[in-house]
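A single protein chain has been removed from this complex, and every other one stays in its place.
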């Protein structure tokens, strides 16, 4: 969950409708092309003819178990045709598919009427009527999707097709409700095919095929891999890298989890991905007390909403416990994407509304003024915005000391208090809280890379997994929207609240 | 040859309700037990309590993507509990599960009413209403099944659970329509999980793990493997053995196909499974013109109705074509289970009704009388029945010559003319005809083993796969119930019809 | 070492020269044929011509590093030709090879003279002279052997060729000293190629390829495997089976060790290979305190004298210690082949020489007379011989009780006291004592199979490996011919000595 969003951030340049600039770039690279091509104009008769041929009609309810599977060539033709289209034509095709080969609404209505008529009759008749109704609610294109999954490369094709659907929906290229239905039908099929019993946990090491390691490197969205030495370290001593793979997509890691084995729960990412210099060290088991999940990435945008990361963490915990029976500290070290921009927005708003005191105390404002040598009020606010925007304060010890309590309590609030439909606004927080983790510790100066400064003023957070409590926490969060947090976090939150009089 | 049915015949001793004797046997062996045990009496509060706990309520439509998966322990508890039950209690449990945790009929009705109300509104509203209705038609236990599939051993558990369900239904131990619904829900889930894209084709050789080869040997239902030398031959030169396996059931072949590579399409099974003595021969590719599928067995009764054998034949044909590009003859050499007993039934009936001339011509009856030295009429009929029952005619050349045309035309009729709901009565015929094969050649003296004599008077049949015609034939058969047959078969059928004045 | 001899016992029917009867049998089976064949008569010009072609002359000392390897076809031609020969012609060929393509004695002499001339000169000159002499002592055929090892299947060919050489030597088919030299040259090459660093330890399980398991079954010379269930048990729970394999002979186990994991050191073989009925049990690690090596077999007669078994035991001990860190009892449970026939020989001799009292005490003889109802003296001796020959005494409790102390002390003497060139006469004892084991315990009624009765009156022995003492024991035995034995064994030996006044 963390993953998809991050991946999306990472890949946003491929989304053509939403970001016109990225789009132009993408076009140049031969990606999404948004103008019609000579190959196939929208709604061309070719398209209709192909769909009519390859999307077999649903068998009648009576013969549903007797129907022969359509020839494989149907699926292959559809796949080949679809791949040859540019994005505009893909949209046409999917729209047509979802509109003309969906559910037969008339038949559904009739069966609904019949069902209501049967209510006085016996149970067997009711069950029959329900089953017929259920069958009539299957869109005709579902069969096509099912058959595509059976040919070689079919599952991967459908994952990529769903990537397109999600792109279409999120970019608002189409707001057709049928497209939405197609997306949700495909999602539910993918959920079955990628059910966890069918996934294989693989540990990735320096002995793994280069092909896999290259993908691991490319997919790493959280802390980008800089070079092969960097990569080697991430699969070397005191590190573990696990991935789920799937029989139908061999050699393709679906979700990847990077773990650092440490003496205590890390409060700093550079110590994990940079300064560590024991490439050839032998692991000393006595120095391994904690497992720190410092990166989790989904690799397939098309599997959005298909729960994998959650299961991967659980499986890895089990794996680590069997390797290190004494280990009992499990925690993430997570980025906080969005904090800086949320904060900038907040500053803007307070500036407009003159509510600066909700953010910093009078004393703090005074110190900002002195440190930046500016006038009080608006000017101080602007100075602060600029500091945060540039990350310049990092270089001044005075500013650092001044800003630490401010940014920490604001960040705690951002993570704990800011919501979307009742759940944590921050996607990474939402992911770990759903999994039942505790919001455990905010870490100052935890990611001083430019990226870390830009995202979250260098702050990172540990979501800790207390194994005996995760399933309780998860239910609490999902059902009651309650966030479990440590004293450190709660205390920071209450400092924020006191100040802002919330 | 086709799988599930034969496997059932093979395993019939484990069905306790239908066959009282087999049942007693089974009980002794610790199999199904039909009396209540102290562990758990039917409808016990324990059972209800467990179900209430492990079968989580369906999330509301709105929160359906937000619901946390229930703890794995729920699934494990259910599996453990179910396995501890005897058959009677299993039936109770499944009945309760299907009745109390199925669809909420009231809610379905309400949503059906709402759907009908929306008919005047816009499409988006209709789609919404349909989706809600669709969601309400998901039985609550479906979620449990889904979650079980995710734990280790879960998929195998569900396959075995479906074996129980099929047993319950076919033995008429229960005629509850909910049990039927449970069965069909489970079948549709299994169909997704065992979709062909997720299956792996494995060639089995003498280098394969002993564990697999032992299973191949045990599962071989068509021509039982006598010993390890026999088995070695079946994976040795001029033979191929393929199986589908599935990631969620490692080391477990799901459906197994045995192929002989021959100079021409075999007309005799002993030549394939017995007399062949080239265990250490090198294959001479110039002597390989035909691939004869002489045995196909499904190993998992619980996958009945989940199409696998069909796909396996297709995959194997592709595999063989890539190994032997010049090969173009593909055919089964299939048993005809049920022919002898059908014939005995027919003789009985004709005897009762005095219609002997419909079976044999006057001339033929006379020869029977002479050969068996008996009186005409009833006596001759009895003599014939006895001959067929004992297979004694085999030893007399005279009788053999006399009976060959008679039995061949009767058998052709049995295969071609005898129907069940319009499709071939004989299950093996039905399997290959569904796949698009042609009923190609009846072979006299093709299986002279006691089993072959008892099943089909030693006759076997080739279903031939003309690759360019299978998909046309399959559609013709499944949709129009038309059987494609060779001239030999049609000529035998017409001889039968002429004689019997049909 | 135990192994080769046992294997030899096992295969003795293939030795044609020594055992005329076995020879005739072998001939029938197409084995060694001892008459000339039309293909190639002894000393035929064909043979000479081929040898002259394929056995390249040794390069001069100066060009020894410059010589191109001969074409591979030379090696292949020799291999092909050799395999086509019958035994008589093989003998001719090997004789010719060893005589005509060995060392150039004249050149050796000359270089020896030169070396002696140099003794007054500087060290570099001496080393040069020695190196030239060393080079001249390499037989010309050594190069052929070396080149054969490089072609596919070459190493296996040489192992089999050495089997022939050993056969020739042990059957006295030839007493040519050159053949002996050829054998020792080949042995030293094989020792390098089969040096332990190049061997791979494989654990054999029911998941191993059938091909391997079949070989394991065939090679088991100590306690023959009766069927596949028996075999499955030997690789199942509470059992381990290990083998060394070699890169140049893939799929071919070279030496196989069977281990039983037990609560205490076993005193009975039937408990290990027969009565054990926990095929599907889960191993309970708390019940595993001892590892009992109950069978070790070399599979390649041609590797006689190439130390493998010794290393295999050491590797397996290390393997087991890492799997069961608490395990500290390691012992064989070994057969005593030759005891019964040694005893019969002794009885014969004593009978001739009237020295019965050296074997049994007066009291014991009396009891024998009573029990067998025979006259004293010769008659009693004959009765005893008959009893031992038939194993009939087993069925009488009285005789059993009477014979136990007698046979046990005789057997202890046989193992401990009977020597050949100062080392234990019994080959199994010699093998384990060389490895540094202690002769630990004689076990009465330990192998009551017909084979066990015939070999050793049902007695078996444990050679125990006290890990901290093996290397000391080994040196003591090999250098000083001292056998380390337990008190039980020493006490039995001293009973024997007291009685026989030795």
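For this structure, a couple of remarks:
A, B and C are the chain letters, set down in written order, and residue numbers restart from 1 in every chain.
Here, a residue touches a chain if its C-beta (ideal position, glycine included) is under 8 Å from a C-beta of that chain, and two chains touch if they have at least 3 such contacts.
Predicted model only: the values in this text are computed from it and were never measured.
One chain is not depicted; across the entire complex it touches A, C.
Screening C:307, C:323, C:358 or C:469 for touch with the missing chain picks out C:307. Interface note for the absent chain: among C:46, C:108 or C:375, the touching residue is C:108.
Residues 206-211, 213-214, 228, 232, 251 of chain A touch the missing chain (whole complex, contact as defined above). Mapped onto chain C, the footprint of the missing chain covers residues 65-69, 71, 103, 105, 108-109, 112-113, 115-116, 119, 123-124, 126-128, 130-131, 133-134, 137, 146, 149-152, 154-155, 177-178, 180-181, 184, 189, 192-193, 195-198, 200, 246-248, 305, 307, 310-311, 423, 434, 436, 471, 474-475, 478-479.
To be clear about the criterion, only the chains that are shown with their structure count from here on.
Per-chain CA centroids place chain A at a distance of 44 Å from chain B.
Note on chain placement: the centre of chain B and the centre of chain C lie 54 Å apart, centres being C-alpha means. Distance between chain A and chain C, defined via averaged C-alpha coordinates, is recorded as 65 Å.
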